[in-house]
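Shown below is the structure under consideration.
Removed: one protein chain of the complex. Kept in place: all other protein chains.
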Amino acid sequence: MASTTAATVRVRFFARYAELVGRSEAAVSVPLPATVRDVLHRLRDDVPGARALPEQPLAAVNLKQVRLDTSVQDGDEVALLPPIAGG
Amino acid sequence: MASTTAATVRVRFFARYAELVGRSEAAVSVPLPATVRDVLHRLRDDVPGARALPEQPLAAVNLKQVRLDTSVQDGDEVALLPPIAGG
Amino acid sequence: MSHLTRERISLDALLAAVASPGCGGTCIFLGTVRNGPDEHGVTAIEYSAYEEMVETEFARLLADAGTRWPDARIAVRHRLGTIAAGEASIGIAAAAPHRAQAFDACRFVIEEVKKRVPVWKKEMRVDGTEVWVDPSGRPTAKPSHV
Partner (left out) sequence: MSHLTRERISLDALLAAVASPGCGGTCIFLGTVRNGPDEHGVTAIEYSAYEEMVETEFARLLADAGTRWPDARIAVRHRLGTIAAGEASIGIAAAAPHRAQAFDACRFVIEEVKKRVPVWKKEMRVDGTEVWVDPSGRPTAKPSHV
């Protein structure tokens, strides 16, 4: 893809997802424009353990839950959230 | 009324009703059969302060709320209850 | 154990009475003597009751709640006497396996108390007046000590 700009996002894994991936965070670079879904695809290529994650996990960008088609910018923090079980 | 049997009931007044009547209890005798309403009528005749009570107060017989047409027996405890304001 | 007390209501005692390994949700209600902008300078409320009937009515009411929510554990304590503004007059704790039961059972108890349990209150106001509270309307002011 002929993109002149790339974004590097910090991806964080929590709870069971951190166990599945075998780490609690990763840095991922994607050509812009990009969505959370693009980040997920790149993650599966770059981080072997990430293939164990579900296809459509809950996600947050910069501390706010978002849909997977939400766009990301350079420096964003993307979090992948297992089913919420608080309280 | 030509009744051969009479019942004596203990009537108790609470909260504002005790203040209105000027006492917290009275003994009232009524010919049987009799209802709580009969007790109330006799009370108004016997106890001057009782005329200040409302026509149709909440009433309980033997610790249970009842309608005014409930019958009373000798030895019953009749209580006249101002509007309940607990909690 | 009596449902009436003249001491401060102990939340810890209520919680201890309902705690159970199978209960994951506990709902507590505290009714406190209010002295807000809608009140007229309430310093305290004097609570009185038909005490024998309060006990039997609470027993009936808790039996009713037990029929509706068989898995809930409920404790209730009503305080009598003079209660200063800000202090609790009633405490209810309902524990249940799931939170919906705990909330519903706790709410049921306070709503039924308001309808069925023969307790009365007289507001003590800063201006020296004392007013019987009639929840069916607004309290009617009355000169002190009448």
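Before moving on, here are some points about what is shown:
As written, the chain order gives the labels A, B and C, with residue 1 at the start of each chain.
Heads up, the rule we're going with is that a residue touches a chain if its C-beta (ideal position, glycine included) is under 8 Å from a C-beta of that chain, and two chains touch if they have at least 3 such contacts.
Since the model is a prediction, treat every value here as computed from it, not as a measurement.
Within the entire complex, contacts from the absent chain reach the displayed chains A, C. Considering the complete assembly, chain A touches the hidden chain via residues 12, 14-16, 19, 60, 63-65, 79, 81-87.
For chain C, the residues touching the chain absent from view are 11, 15, 19-38, 85-86, 97, 99, 102-103, 106-107, 110.
Heads up, the rule we're going with is that only the chains that are shown with their structure count from here on.
A straight line joining the Cα centres of chain A and chain C is 51 Å long.
Residue positions of chain C touching 2 or more other chains: there are none.
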